[in-house]
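One protein chain is absent from this view; the other protein chains keep their places.
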């Protein structure tokens, strides 16, 4: 694969960091090198592009980063980039460094930036890197699996103490608008109650009743997983304690969910997607999101991808119910 | 969902154990209970069926097993079951306990047993539980993800010492006929060389050359992942040391790869597949393998499933090469 | 070792649960069996003693609990036991079951209960099981090491994201009156700031200054470890962000610190201490705390032990400072 119009590319990470972003960077750099490209790493997301924080990378500069959490290129929000002037400035800097293409790793906010760059003349490919798995066009986003396993490890630990004290433990996990983390982690940890922003719920029906039923079956400890978008876990703990007499405690897992050495799945998918992104640029494509559909790595138009709607799988919601008989 | 002909079912684990088998057992028991079924656990695979080692299980008996490795029902090879008389005896015992259906969790050897049970009159559903991911009809088998992450953790540790001593480390991972573990773990760990049984290889071309090239680029340590079916890692270490002067060490990971608390993926997929298996029995189906195809949980005929051929994904083999520039 | 007056003993866990309590229970049961004793497990701490929740245990009943977090005997606070009548009732129940001695695993609150039991006629030995390491007479308490490593794992993850976003991360760890967890975890995680209840601190001097100094040396991310007894981490994050312009986030680790499979140290020390406790009873001793002093397992009088004062090691406080140049 060779393309005389694509000699030099860049890669940046943007938005919230996710485990596996380094694996994606490494893949872009190495696959780029494999095809004879010059690859620049851009620091601090779109900020770095605007400010010219680029440095050339090679196989050695991404050595030993595969297993590291976070992103060695760092990431940041960039208000300036939301203005047309910012995008224009970024494209000018890209020209200074001779970039013929760019790979942006991030979430849907970052994808809008990628689209704007394409419109302004810099061929850009978006790669879904976010722990939330909330990219509509892709079955999977880099970072999701590591995040889920971090949550699982934490909840397994909390269950130890919940059992020992016969307590009810309420755990808030990430997901402001999306319940993907909550539903998978909830099933994986055998949670008695799972609350997600995509479904209506009532305290009496969905929280109190299963706990009281569980209690009447002789089991006093329980685990409740609540997505961030629902919130209010500290108050919930108080209310449960008042109404059931069962000691209740809330934990907000927080930023621990963003870090950690990536799992195999995140490392491999990130590597595959990074490779795909480079090859799309070499094929002369742009304005595409690399994504996983039906277990295959494919690509869709950014605009179309952003317009898609992703449903929380109803079968998992049902499964969770069947498993807590 | 209700089926007057299916009131009582059994579940057993067979063949090599795999992390997530307990999640599958739990799912069969709980989803069975959810649908009002009586569920028996069968001990020690087909042996237990022949010998009548069954005990009734309920939601409580599978409490707190989700996070445990291995299988609480245990597993064993069963020579007797390979004979027609053994299968007949098993079906008789199943009648004694009133089983209207059975879920068998295991690998392809176990699936042949499931088929024979169906033929002899016991409706049986097979569920792929094996760390090798070598079931042709399914993109995924329960236990694979945990195994991969165990290998990854081990190789990440070995890399620490390989780097410190500038050594070449050769690691044998499971997979007698299949290189799925080797290829995914190899990519996830940034192995310089990956040898799988599905591909021809030569020592000079595929082992010696990349190590020498890496050495000439100034990098003396390297990681070689070898599938069990290739073998000979201790001799390989000696030969590399002799021919390159680089100190080389072999590690055979062995049974550590079979154990451990299952990852989120294994817990969730096992739960989904267990649910599907019960629902297939309730639909009056039998002789089916529950499997994952295009990211969905579906089912195929056992005979057809066994006849399929699964290829090692060429794109992963290529990717591994591109990443080791 | 034989003692005709000690034929039957009990074991209970009390106060906050700690990883390794199961290893201590197992050791009391197995070492008791080794010496020919009958051993009863008492459920739910002193509550279970008052209410007669005892069951005989043997080598098999403690099989496979060594690796499990929490306590299989469960634990609870017991207000009734703080009254003389409660203690008297407990001793009567102990007589009903023929207990000649009792081992109590817990913290200093539990030790006062052990002392009261001795005074009321039940020979009791106390074993320090608490994640806080705040037992004055002992260099080590069961659960401390596992807790420290849980904190370390969490902070290592948070650092990934702090680095990627160039944030200041403030992490609250357990320790209401004691900074042992904070100081060791702080050193182990390379925290820029460590705040413990045993030392006075000022926001300007001890928090703001090191962060600003670090920033002026070109490093924007930092980790601050705060013991629970200090509190106020959410407000602290806001204040740091306002005064330095560095994005700041707080995480309260919470109950995750109490759980998890115990480390080797906790398993081994718990086993040693459980053995010592049984042997003290066999020697006819009572009212003793098993403890670690100068790296040896010894015992001290409960009253004397409770009266001792444990200092936060000044050398660790100094070390933390020297390491953050």
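Note that the chains take the letters A, B and C in the order they are written out, and that residue 1 is the start of every chain.
The working rule: a contact is a pair of C-beta atoms (placed from the backbone, for glycine too) under 8 Å apart; a residue touches a chain by one contact, two chains touch by 3 or more.
Small disclaimer: the values here were computed from a predicted structure and weren't measured.
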item: Among shown chains, those touching the left-out chain; value: B, C
item: Contact with the hidden chain (one of B:161, B:294 or B:314); value: B:161
item: Residue in contact with the excluded chain [from B:115, B:249 or B:265]; value: B:249
item: Selected residue (touches chain absent from view) among C:152, C:243, C:285 or C:310; value: C:152
item: Positions on chain C where the hidden chain makes contact; value: 26-27, 30-31, 33-34, 59-60, 63-64, 66-67, 139, 145, 148-149, 151-152, 156, 163, 184-185, 187-190, 217, 219, 261, 263-265, 267-268, 271-272, 275, 292, 294-295, 297, 315-316, 319, 321-325
item: Touch list for chain B against the chain that is not drawn; value: 13, 17, 19, 21, 44, 68-71, 74-76, 150, 154, 156-166, 169, 249-256, 258-260
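Assume only the chains that are shown with their structure count from here on.
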item: Per-residue multi-chain contacts in chain B, two or more chains; value: none
